[in-house]
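All protein chains of the complex are present and in place, except for one that has been dropped.
By letter and in written order, the chains are A and B; residue numbering begins at 1 in each of them.
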Amino acid sequence: MKNYFTLERVTALVIVVSCLGFVDFAGYYGQELIAEIAILAIFAMSLDLLVGYTGLVSLGHAAFLGIGAYATGILTVHMGWNVASSMAAGVIMAGLIAAIIGAFVVRLGGIFFIMITLALSQMFYAYFLKNREFGGDDGMPGIPRLDLEMFGLDASDPAIFAVFTVIVAALVFVLLDLIMNSPFGRYLLAIHQNENRMRSLGAPIGLYKLAIFIVAGMVAGLAGSMQAQHMGFVSPDAMFWTVSGIVLIMVIVGGTGTLVGAVVGAAVVRMMSHELSSLTEYWMMYMGLFFIGIVLFAGDGIYGTLAKYWHRARDPKAPQDLAK
Amino acid sequence: MFTDPTFLFIQTLNGLQLAMLLFLLSVGLSVIFGLMNFINLAHGTLYMLGAYFGLWVYVNTGSFWVALALAPIGVMVVGMVFYVTLIKRLRTAPPLKQVLVTFGLIFVGLDAVRMSWGNLSKSIPTPDVFSQSVTIFGEIYPSYRLFIIGLGVAVFVILYFVLERTRIGSVIRAGVDDRDMVSCLGINVDLAFFGVFCIGCYLAGLSGAVAGAVFPVEPGMDMSILILTLIVVVVGGLGSLKGAVVGSLMIGMAETFGQVFLPQFASVTIYALMVVVLLVRPGGLFPTRAA
Partner (left out) sequence: MKIATKLGMAAVVALGAMSPAHAADIKVGMILPYSGVYAGIGKEITRAFELGLEVFGSEVNGRKIVLVQADTEGKPNSGLAKTKKLIHSDKVDVLVGPVSSGVLAAMRDTVHNAKVPFVIANAGHDGISGAKCSPWIVRTSFSNRQIVRPMGKWMYDKGYRNVYLMAPDYAAGHQMMNHFKDGFKQAGGKIVGEEYPPLQGTKDFGPYLAKVKAAKPDALFVFFAGGPAIQFVKSFGAFGIGKDIPLAGAGWLTSPLYIKAQGEGANNIIGSANYVPSIDNPANKKYQAAFKAKYGRGGSEFAVQGYDAARVIVEALKVVNGDTSDKKAFMDAVRKVTFDGPRGKFRFDQKNGNIIQNIYVYKNIKQGGAITASVYDVIKDVQDPSDSCKS
């Protein structure tokens, strides 16, 4: 890698630093907002792995969020595990289920993938809605937060928790950035650009797609576990199709295939939906129109479009990245 | 009770009724995909509009039959407007973009309906001629459901006849098989596609108007039927009339009998069925081409 300081990395660093700085003078509500956005950013980045890098559009990604959340909830509340182990277990559970589902879903592409992921996540939703052992539609309250005693910190302090979420999000970004810039990541990008060529070169396409599906599921599970800790609560609504829909909107609005685009999208969409909903009860319509506008006129997303102009301004003669 | 033939027969009728509603919805979705290679995720929204238009016409004219006649046309017009403004613009774009736009339309449609008709659940009153129930083998059965079954069968017969026996039908079938070849032959494929799209929207609206007397007319009714429709299309295979019929029957029966015999698995029976079919035939039972 010649240039370590790509636009993506610098942007990510700036976002992290400003969030951490903002935590200090933000009130209770601001800190809660940062934590929420950080968690959504992790969730969106995991979906970007599928949508932006592999070309697999999932409308059921919230299922993994829910699995991570419920695993954490069930293990801590019902079985008395400590939070750290429950988080790890949640991530592993999400990965396992991603492996099972992925094994038979990734070989179908495009439209089938969209429809089946939608249907399957609704199945999970229906299961948790019905199952009263885990609270059913009332949900499961009383989920504790990660024990940060060893650092001398109290995770129930919203400022501390907000910093915790931002740091985890930053670590996730670094990890995913490493993965996507490794040979594995390059392979996936090549598959996305021209699957037939890669197939003729003998690459095990199915395995690669399955692997990234599992990684995406695990990261979503992590986001779910953190969301459960943040709210102290989990309910089947976490897996409803609108959650998968909103995170897809976040990824597209921010810009696919850049990881940091997902973060930008998460922040923009989350704040938009809250501001819009206090202005009008028909905020979903405006969100939908905004989304359609982005798809039609700014297909690269907010970050993607800005990055394009940046690159063009810096070096007008260089060929533009074909992956976008 | 479970082996009582009358009980089983009544449940079969219930399953058929659901299957027919699903058929009206899925056939449009499936053939549109087969021809134009894109899935309209807002198909459920068209169904919901059909129910609301039907209700609106009923309230203003007092006649169920006028509502049934006009609602699907209204939905078809809405579909045409979207085709001309949005979808045509995306004909050259990657299929993903088209799907995403229709996905955004789901949100728009949902709130548009709430803005126009409010949030409360409503219903279209069953037409008088069907308000008296009939007695079959000593059991009372709502005659309106028999009407739904009859309507579904009639639509199937008409579609079959058009597709198999008319020239326009053969153009459509050829277009599904090999679009480029057909256009090489000098046939205006785009016009044929537009026609198919319109019919698909019409059928979605018809399904909604008909269902509006049985299911509650409410915002959100689009997604509850869309998931089932997607499963029908996935199981039956994209692009074929036969796939839509078989898929609808399978899912309709599985839902109905699943609720009766396996109530503890009620929510997961059809998903399990979908998984089993896909393991055996990844493209669905009667695909017209690889997905």
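Everything below uses one rule, namely that contacts are C-beta pairs under 8 Å (C-beta built on N, C-alpha and C of every residue); 3 or more make two chains touch, one makes a residue touch a chain.
Note that the coordinates shown come from a computational prediction; the quantities given were computed from them, not determined experimentally.
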Visible chains that the absent chain touches, using the contact criterion stated earlier: A, B
Which residue of A:Gly109, A:Pro144, A:Gly232 or A:Gly299 touches the chain not shown here: A:Gly232
Residue among A:Phe22, A:Trp81, A:Phe104 or A:Phe184 that touches the chain left out of view: A:Phe22
Contacting the left-out chain in the complete assembly, out of B:Asn14, B:Thr45 or B:Gln98: B:Asn14
Options B:Tyr83, B:Tyr144, B:Phe197 or B:Phe286, residue touching the unrepresented chain: B:Tyr144
Which of B:Thr61, B:Asn119, B:Thr166 or B:Asn188 contacts the chain that the document leaves out: B:Asn119
Footprint left on chain A by the chain that the document does not show: 11, 14-15, 18-19, 22, 26-30, 32-33, 36, 126, 129-130, 132, 135-139, 141, 227, 231-233, 235, 237-238, 240, 267, 271, 274-275, 277-278, 281-284, 306
Contact set of chain B toward the excluded chain (per top definition): 1, 4, 7, 10-11, 14, 17-18, 111, 114, 118-123, 125-126, 131, 133, 140-142, 144-145, 214-216, 218-221, 224, 228, 255-257, 259-260, 263, 266-267
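Throughout what follows, only the chains that are shown with their structure count from here on.
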Approximate Å spacing (C-alpha centroids) for the pair chain A, chain B: 33
In the complex, chain B residues that touch chain A: 33, 38-39, 41, 86, 89-90, 95-97, 99-101, 103-108, 110-112, 114-115, 223, 227, 230-231, 233-234, 238, 267-268, 271, 274-275, 278-279, 282, 291
Touching residues (chain side chain A, partner chain B) in the complex: 55, 57, 59, 104, 107-112, 114-116, 118-120, 122-123, 126-127, 129-130, 241, 245, 248-249, 252, 281-285, 287-289, 291-292, 295-296, 299
